[in-house]
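Here it is: the structure, laid out below.
One protein chain is absent from this view; the other protein chains keep their places.
Right, chain A next:
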Amino acid sequence: MEGFGNSALFFHKQSALLNSHTQYTEMVRLQPDPFLNELTNMFERTTEKGSVWVTLKHSSDKSKVKINKMKTAGEKIEYKCLVRATDGKKTISTMVGQKDHSRFQSSYATILKTRMTALKKRERKDRRKTADSDKKQEPKKPSSAAKPSN
């Protein structure tokens, strides 16, 4: 039984290796700060066309099998906030825990504030909005303001 289990694990590792060669839509796991930098880049790349998605999920970052094993063993499962971001081409992700979530979320809020400039200020100020979008045609304008505050 045990021998069989080991070989299955080995096979799993091997297939994971093979998969890494065909990195098509590979999920890149980053630390929170590099994640925020890369997110800023994503917003910069998609100003002319494209969208950015950011997803939050309550996750333990463990496989179902592992979770079940831990549950039956009565172990405590630690949950964190899994944050994923994609522009449709590249996907990045990070785990944000209890300790660092307030710092992360304030940096994240700053990025959103500086990047989400295409939304309308007020419905009636239509003229100003067209003037704004003209300015945005020039790239790299707010590069210094784009970096997160930490």
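By definition in this document, contacts are C-beta pairs under 8 Å (C-beta built on N, C-alpha and C of every residue); 3 or more make two chains touch, one makes a residue touch a chain; residues count from 1.
The criterion applied here is as follows: contacts and distances are computed from a predicted model.
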item	value
UniProt protein name of the chain not shown, from "Protein MAK10 homolog", "Cell cycle checkpoint protein RAD1", "Ras-related protein Rab-14" or "Signal recognition particle 9 kDa protein"	"Signal recognition particle 9 kDa protein"
Footprint left on chain A by the chain that the document does not show	43, 46-59, 79-82, 96-98, 101-102, 104-105, 108-109, 112-113, 115-123, 133
